[in-house]
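One protein chain omitted, others in place.
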Amino acid sequence: MLAVESLTVDYGPVRALANVSLQVPAGEVTAVIGANGAGKSTLMRTLAGLVRPNAGTASLEGQVITGRKAEDIARMGVALVPEGRSTVPELTVEENLRLGGLWRSRAERAATQQEVFDLFPILGERRTMRADTLSGGERQQLAIGRALMCDPTCLLLDEPSLGLAPLIVTQILELVKKLAEESNIAVLLVEQNAVTALRVAHTGVVLNLGTVVMVGPAQEIASHEELRHAYLGY
Amino acid sequence: MTSFIDYVLGGFGSGMIIALMALALVLTWRATRVVNFAQVGQAMFTTFIALSLQTLTGSWVIALVGAMVAGALLGVIVQYLVLRPVKRADTSGAIIATFGVLIALQAAAGMIWGGDSRAYPQPFGNTAITLFGREWPVSAYDLVVVGFAVILVVGLTLLFTRTNLGLAMRATAFNPEVARLSGIRVGRTLTIGWALAGIVGAVAGVLVAPTSAISPNSFDILLVFAFTAAVIGGLDSLIGAVALGIGTGLILSVVSGYSDSSNAPVVALVLLAVNLVLKPEGVFGHHKARSV
Partner (left out) sequence: MMRDLLRLPGARLVLHAAVALLAWLLLVGITGMVDPLMNYYIALMAMYATAMFGMTILVGLSGQVSLGNGALMAVGGYVFAVTTLNWETVPFTGIAMNGIWAMLFAAIGGVLIGLLIGGLGARLRGPYLAGLTLGVAVGVPAIANRFPELLGGETGLQLTVPYPAGGYAAAGEFVDEAFTEDFPTEQQDELPTEQIEDLPTEQVEELPTEQDASGDDLLTLDNFPNEGDVLTEGDVLTDGDFSADGDDLLTLDNFPNEGDVLTDGDVPTDGDFSADGDDLLTLDNFPTEDELPADPSAPDGALDPEFAVDPDVEATFDGLDGLDAGFILEQWQAVLAVSVACIVAFLALNLVRGRQGRQWRAVRDDSVAAAVAGISPGRSKVSAFVVSSVFAALAGAVFAQILSYVGPGAFGLGLSLSLLVGVVLGGRGSLWGAVIGAVLLVWLPEFVLRAAGDRGWEEQVTNNAPNLIYGLLVVAVVLVAPGGIVGSLQSLVRRVRRTPASPSAAGLAERVDAGVGKDDS
């Protein structure tokens, strides 16, 4: 379980996150939704160690991760898939995957890689091709696959739907849900596309201007008329 | 025609040196997106160390190994103390800092070893090889230089394509953020890149020293040639750096042969300018095989 306690992040004079607390239980998908500039990406980048918080902590299974280096947090089992299909286009599919768990033993890596190929068969077919020859959906799968290569206990997905066809988004998110439940991974999903996100999520967190407005079961939030109008804009 | 062939062959040795120095520039560029203009300063400094070791022990091999170790250390020091702390928003800062290092290293070498040119002892035969009834403008030493260059290039290529460290270095070069998110210790990887560049530069320095001489400023011109080769090769490409390094050496040798060696810098400048206008991304850059 990933637990976030009163996390506060300032960009100079601008407060991006104010006192954010939330929990991401293992085996579940928790969706953070909110409008542009709500602080969603900042939350993800802070959890991954790319941004230092001004106050508050985040801990994974009781171990504090805030204040550590991004590479150490990754090795502790928190894998972020940043916004915009973060693969290394100059490397092949297989090299991108290898990258995800470079510090692990060869046997462990081979086993995880097989799991990833089982989950995303298209990556197995394209393993020797360069990442920049893949389609958008394939690259998103590769980015998630790369994150899975470190055998994460917590997966952070930042806007996976960005620029993808709705059908593909649904497919990928269904896979992510299956993954969370079957491998007992805590998944934190950040989405602007609230409808899609809440459809697969167990819990929903509404973020507005850096503060948590509401936490509750995904269904409940999806059907909350006022909330939708006020913060989600539909 | 005979003289043309002689000039071309005569350029191989110096071409290999340019190739190695260009390789060092490419290694630091790939690691940190910084062109290390202090690279020749580092190579000059380690070559002086090699000369001292050679004088002390009389062994060319010990001198070479000493220079390589010193080159790695110097690369690490420069990267860690100077380039790493440069504020990222200060885009000119990194370039200026490398020139600061160059000036300081040349002055330090002048302080320690004096400003005069010194001869570096030739480890092997410097006489032209005779084969098929004629003399060729190639000495046994030239062949050793070529051999070293080939070993280094092959070794580096294997390192980059076959090892985890190589993959980490490539990923770090192309996308440091994804590399960090993948658990790669990016800072350390960058420093290793600089150490490798330092080693390659040190080898180039020790190899070139016997054919010219060594003084605090003697490698300045090599920087221009190596930069020309590295840029035309695409700055990202090891193969490109080597191919264009050799090519530059051959062209300069032919130009020097037919006119005068003092024209070489002008020719290098023209090559560089033409390339930057016609194909700024370099011959081997961008859409061609970028990963080695």
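The chains carry the letters A and B, assigned in the order they are written, with residues numbered from 1 in each.
Operating definition for what follows: contacts are C-beta pairs under 8 Å (C-beta built on N, C-alpha and C of every residue); 3 or more make two chains touch, one makes a residue touch a chain.
The shown structure was predicted, so the numbers you read here are calculated from the model rather than taken from an experiment.
Participant: For chain B, enumerate the residues touching the unshown chain of the complex.
Facilitator: Missing-chain contacts on chain B: residues 29, 34-35, 37, 82, 85-97, 99-108, 110-111, 114-116, 176, 180, 186-187, 216-217, 220-221, 223-224, 227-228, 231, 260, 262-266, 268-270, 272-273, 276-277, 280.
The rule is simple: only the chains that are shown with their structure count from here on.
Participant: Could you state the distance in Å from the CA-based centre of chain A to that of chain B?
Facilitator: Distance between chain centres, rounded to whole Å: 43 Å.
Participant: Which residues of chain A touch chain B in the complex?
Facilitator: Its residues touching chain B are 48-50, 69-72, 74-75, 79-80, 82, 86-91, 95, 98-103, 146-147, 149-150.
Participant: Which bits of chain B are touching chain A when the two form their complex?
Facilitator: 164, 167-168, 170-171, 174-175, 177-186, 290-291
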